[in-house]
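Only one protein chain is missing; all other protein chains are in place.
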Amino acid sequence: MELLSHLALGFETALTPLNLFYCFAGVLIGTLIGVLPGLGPAPTVAMLLPLSFGLPPVSAFIMLSGIFYGAQYGGSTTAILINTPGESSSVVTALDGYQMARKGRAGEALAMAAMGSFVAGTIATFIIALLAPPLARAALLFGPAEYFSLMILGIIAAIALAHGSIVKAIAMAILGLLFGLVGTDVTSGVQRYTFGMLDLYDGITIVALAMGLFSIAEVLRNLDDPSEQEVAAAQITGLLAGLARFREALGSILRGTAIGSVLGILPGGGATLSSFASYAIEKKISREPEKFGSGVLQGLAGPESANNAGAQTSFIPMLTLGLPSNPVMALMIGALMIHGIQPGPNVISEQPALFWGLIVSMWIGNAMLVVLNLPLVGLWVRLLTFPYHLLFPTIIVITCIGVFSFSNSMFDVWMLIIFGAAGYCFVKLRCEPAPMLLGFILGPMMEEHLRRALLLSRGNAMVLIERPISAAMLLLAALLLIAPALSIVRRRREEIFAEES
Amino acid sequence: MHAFMGIDRLAGLIFILLGVIFLWLGLDFGFGSMLRMGPGFFPVILSGLLIVAGLVISVKSFAADEPVTIPRHGPMARVLGAMIVFAAFMQPLGSYLTLPVVVLLAASASRAFRWRPALLLAAGLTLCSDLIFRLALGLPLHPIGTWIGG
Partner (left out) sequence: MKALFATAIAAAIALGVQAPTASAQEKWPVKPITLIVPFAPGGNTDLIARTIAPKLSEKLGQSVVVENQPGAGGTIATTGLKSAAPDGYTMAIGDISTHAISPHVYKNLTYDPIKDFQPIIQITSVPLLLVVNPEVNANTVEELIALVKKEPDSFSYASSGNGSPQHLAFEYFKSLAGINPVHIPYNGSAPALTDVIAGHVQMMIDGTAVPHVKNGALRALAVTGAERSQALPDIPTMAEASVKDYVFASWHGVFYPAGVPAEIVNRVNEALDEAIKQDDVKNRFAELNIGIAGGSPQQFADFIATENDKMKQLVEASGATKD
């Protein structure tokens, strides 16, 4: 079989001592930097890009990919431990993961994140090996109309993130959409809500907004209520508890993997939605949806797997078409070009060792990530026993530096301060920040795609339901809206039956 | 402090206020038409929805609400103050002078604040962030700022 000979070539390339070393180095450095609050995958890869210039292309690429998923995992670690999601996808990880940590189940949460990531990474790697070229072509079917409908689906998923008042969640999502519009309007070039400040022309930096709303607000909340600070350290269930509950979460992991693999392929923001979508689905099918947001294992395992699977399959458009689906992939294309390799479909035929070596090394890297992190779980958990009055100034300093480093801009630190204060007010008012963040990410994309779709159809709004993929997604969104009503009806019926029997 | 308002009513009023600000600024962008949406289309629609959501929250608050508790403002002022020191002085004074002040000011927000561990933490963090962020990662965090000849 052709695939077997390809995989053999891949293993031959990836298993050389040199490449194994760079894979390990990448995963390790990525994890170590990724755990620093504020340094998500994109800035980490950007900072370490120059390290790869001197290496042979295959090793360079294996290392950069290692850095990418190492940083991704490192980001989840801090999201779970101290509620500091450095990027959009780990926001969802923080929702239930941090609550688990506060209840003393940090070890379990970290172990579950590692296992979920590994299962997702393994499956997604096989998907890339088997299906990359046809999937990449399928992704091109997504035009502006399809993206708009996908975003609508995403916004509805955002409301499922709420675990308190639904109306407040809707208001927060709308507020997020509005903040997302700050900056230069892509379609017309008009500056919106920028007050003439150049620093706002590209919009509010997502890291500043996310870190302010989540980590700074959390520090302020803890200081306000000192009795809660040491809760997490009280009794820490370990790693083994996490492994024991693996079977319980397996369904969520597999569903998350499926969602992440599909959405990750879409160029332009599909992957961002995967963890939100997975959370929404887990909550929908759960028998105890009201517990989501207070430390539910499925609410962590599903999104974390989706996140990792999406990260993996986002390589597909880059490797097969030369099209970056997110900022990290744009950096990867830059790295390929520095090594004199033109990204595109020819990479598979012209550089088979690179392509298959990279794919195999992805799987090896994911395995290394587990091997590396399971022992580290104990260490991370001990971090929580560090006295809070020393931990929180550290969080403040590293968060400020991390946000600054995102684009070497002090303006972003000022935004961090503003959103930190705002986030604290929202906590006090029982308004949850997660829907606001998703709205912030989706707002500009949704508007851009809708206006582009209407420009292309010369103002014919019917295009949204004339195109089959778009229509299917809108239908799904409508079903999601109606579903809660249906489930109430069903529950009533069950109650009636229960009474009769 | 006595409770002067319920949290839901306050939240509702804040959403209405923000909605009005976004709407007022958004009216200048050019609404366009349904077929060729202008840059003001989304902002106006969204601000309108935000105001409606705020109204719903406020109205519902009359049924049941819990009073707003005014938090202690000392810790909050110190933590935000520490971050403001970071943003304002990191570049002009450099990390060696700025970071210790940031750490001490932030640490003093805690009830468990003691000078000795806080000073040690300040020294340690200043040194570590210089090693990790500037030397190992190459970020432009200058140890000596531009005001003092760096």
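Here the chain labels run A and B in written order, and each chain numbers its own residues starting at 1.
The rule is short, and it goes like this: a residue touches a chain if its C-beta (ideal position, glycine included) is under 8 Å from a C-beta of that chain, and two chains touch if they have at least 3 such contacts.
Remember, it's a predicted structure, so these values are computed and weren't measured experimentally.
When the whole complex is considered, the residue among A:3, A:18 or A:140 that touches the unshown chain is A:140. Summary of contacts with the chain left out: across A:324, A:357, A:420 or A:443, the touching residue is A:324.
Residues 25, 28-29, 32, 46, 49-51, 53, 140-144, 184, 186-191, 196, 198-199, 201-202, 267-268, 321-324, 327, 330-335, 337-338, 340, 342-346, 407-409, 448, 452, 455-456, 458 are the ones on chain A that touch the missing chain.
We adopt the following convention: only the chains that are shown with their structure count from here on.
Contact residues on chain A toward chain B in their complex (touch as defined above): 33, 36, 47-48, 50, 165, 167-168, 170-171, 174-175, 177-178, 181, 185, 187-188, 190, 192-193, 216, 219-220, 223-224, 226, 387-390, 392-394, 396-398, 400-401, 404-405, 408, 410, 413-414, 416-417, 420-421, 424-425, 428-431, 443, 447, 450-451, 454-455, 459, 461. Within the complex, the chain B residues that touch chain A are 7-8, 10-11, 14-15, 18, 22, 25-26, 29-30, 34-39, 42-43, 46-47, 49-50, 53-54, 56-57, 60, 68-69, 71-72, 75-76, 79-80, 82-84, 86-87, 90-91, 99, 102-103, 106-107, 109-113, 117-118, 121, 125, 129, 132-133, 137-141.
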